[in-house]
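Every protein chain except one is present and positioned as in the full complex.
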Amino acid sequence: MAHIKLTVNGKPAHAHVESRTLLVELLRDHLHLTGTHVGCDTSQCGACVVSVDGKSVKSCTMLAIQAEGVHITTIEGLAAADGTLHPMQEMFREHHGLQCGFCTPGMVMSAIDLVESHPEGLTEQQIRDGLEGNICRCTGYHNIVKAIAAAWPIMHKKQMPQAAE
Amino acid sequence: MYDFEYHKPTALADATKALGGTDAKALAGGMTFIPVLKQRLAQPSAVVDLSGLGLTGISLEGNSLVIKAMTTHREVATSPVVAKAIPALAHLAGHIGDRQVRYRGTIGGSLANNDPSACYPSAVLALGATIKTTKRSLKADEFFQGMFTTALEPDELITEISFPIPAKAAYEKFPNPASRYATVGGRRRHVQTLHPPRHPQRHQLIARLAGQPPQPLIL
Partner (left out) sequence: MNDIIKGGIGDSPKRTEDHRFLSGNGRYTDDLNRPNQTHAYFKRSDVAHGVIKSIDTKAAAAMDGVIAIFTGADLAADNIGGVPCGWQVHSKDGSPMVEPPHPVLAQGKVRYVGDAIAMVIAETKQQAKDAAEALVIDIETLPAVSTLRAAIAPGASLVHDDAKGNVCYDWHLGDKEAVDAAFKQAFKVATIDLTNNRLIPNPMEPRAAIGEYDISSGEYTLHTTSQNPHVIRLLMGAFVLHVPEHKLRVVAPDVGGGFGAKIFHYIEEAAVTWAASKIHRPVKWTCERGEAFITDAHGRDHVSHAELALAQDGKFLALRVNTYANMGAYLSTFAPSVPTYLSATLLAGVYTTPVIYSEVKAIFTNTVPVDAYRGAGRPETTFLLERLVDIAAHTMGMDRVAIRRRNFIPIDAYPYQTPVALMYDSGNHEATLARCMELADWSGFEARRAKAKARGKLRGIGMSTYLEACGIAPSAVAGALGARAGLYEVANVRVHPTGSITVFTGTHSHGQGHETTFAQLVADQLGVPFESVEVVHGDTAKIPFGMGTYGSRSLSVGGSAMVKAMDKIIAKGKKIAAHLMEASADDIEFKDGKFTVAGTDKSKAFGEIAFSAYVPHNYPIDEVEPGLDETAFYDPKNFTFPGGCHICEVEIDPETGTVHLENFTAVDDIGRVINPMIVHGQVHGGVAQGIGQALLEQAVYDPEGQLLSGSLMDYTMPRADNLPSFVVGTESTMCTHNPLGAKGVGEVGAIGSPPAVINAVVDALRDYGVTHIDMPATAQKIWSIINHAAPRMAAE
């Protein structure tokens, strides 16, 4: 058992974990943050994506012990204390980018990273390619793609530049 | 997953020493190794995390591009140095797996794993790169020894890869529709090749591959 300390959603957290404990298990089972989901065992589905030091990471494919000292944001950490949603969450709601909600936390965390790392703008194709690591069985992605495109101008506080063809 | 001892050395010598013990295994990005552990396909007694060794970085040395083993796919894909020296390599790295895999997966891990459907090994072979380890320098064809096997000894670590800068190179991947690793015709097979762009015989290449053992082709 190792004792690890990290920051989760802006607050210090610590836990005793086995070496084999996965980051997602630390979040769900030890810290009771069950918004991060597990949808597969081969690191394909992206239901488990969280932000680790600002990068989207599949928390099922990282050991908890490797998270010593890092800053993690999970889906629970996005909305304001009064429940006001992050623009990405809000746009998923606005554009019906979720149905059963199971892929949604990972999808939203990936989407935020995607938008943040493309200040130059995103085409529909880039959004679709950028979601390669996230599987949704419900929505057919149509509305997810719309939601992400709609979140871009809000997050960057400017109009999306015309897509370069 | 079976339990194991976890080590995170900060010096290379400590890392190789830890690996010298019975059944210890190195952990790089974990993008292959952790799924393997999760499915209980490996049972190492100890896991040696290489992320504390400072083994990251990309540089030009003479007419070679040198990439340290723990450099992530993302770093290679977005590096201006790589983009200028061997753009095909940046393109290759930018199409490995998905965004999350590229943030953590490393070139050293990919080569050490030598999955026949992985992307980097074909680049290393086709470009005639040299693989530097804690013990020696190996040419690509000495390094790769068959599916999932390399010349690496249990306590030997890849430290960097040196690519001679070619006049021209291109990488094309025909992904397996499910795993998105490189493949052809629904079977796990090597088709990714480095060849001049818009090669007129591309379809013939695929046709030839359809009946052949997995092997990268150099055109």
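A and B are the chain letters, set down in written order, and residue numbers restart from 1 in every chain.
Just so we're on the same page, a residue touches a chain if its C-beta (ideal position, glycine included) is under 8 Å from a C-beta of that chain, and two chains touch if they have at least 3 such contacts.
What you see is a predicted model; the values in this text were computed from it and never measured.
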Query: If the hidden chain were put back, which of A:A15, A:V49, A:M62 or A:L78 would touch it?
result: A:L78
Statement: Missing-chain contact, candidates A:L98, A:I112 or A:A151, resolves to A:L98
Message: So one chain is hidden, and I want to know which residue out of A:I4, A:L23, A:C45 or A:M62 touches that hidden chain in the complete assembly.
response: A:C45
- prompt: With respect to the chain omitted from the figure, which of A:A15, A:V49 or A:V145 is a touching residue?
  reply: A:V145
Residues of subunit A (touch criterion as defined above) contacting the omitted chain: 18, 20, 28, 33-42, 44-45, 47, 74-76, 78-79, 83, 85, 89, 92-94, 96, 98-105, 108, 124-125, 127-129, 131-132, 134-146
- prompt: For subunit B, which residues touch the unseen chain?
  reply: 1-3, 39-40, 174, 177-179, 184-186, 202-203, 206-207
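Definition applied: only the chains that are shown with their structure count from here on.
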Task: Using mean C-alpha positions as chain centres, tell me how far subunit A is from subunit B in Å, no decimals.
output: 27
Residue ranges of subunit B in contact with subunit A within the complex: 1-6, 27, 30-31, 34-35, 37-39, 47, 49, 51, 97-101, 103-104, 179-180
- prompt: Quick one: in the complex, what on subunit A touches subunit B?
  reply: 2, 18-20, 22, 41-44, 46, 49, 55-58, 60-63, 65-66, 110, 113-114, 130, 132-134
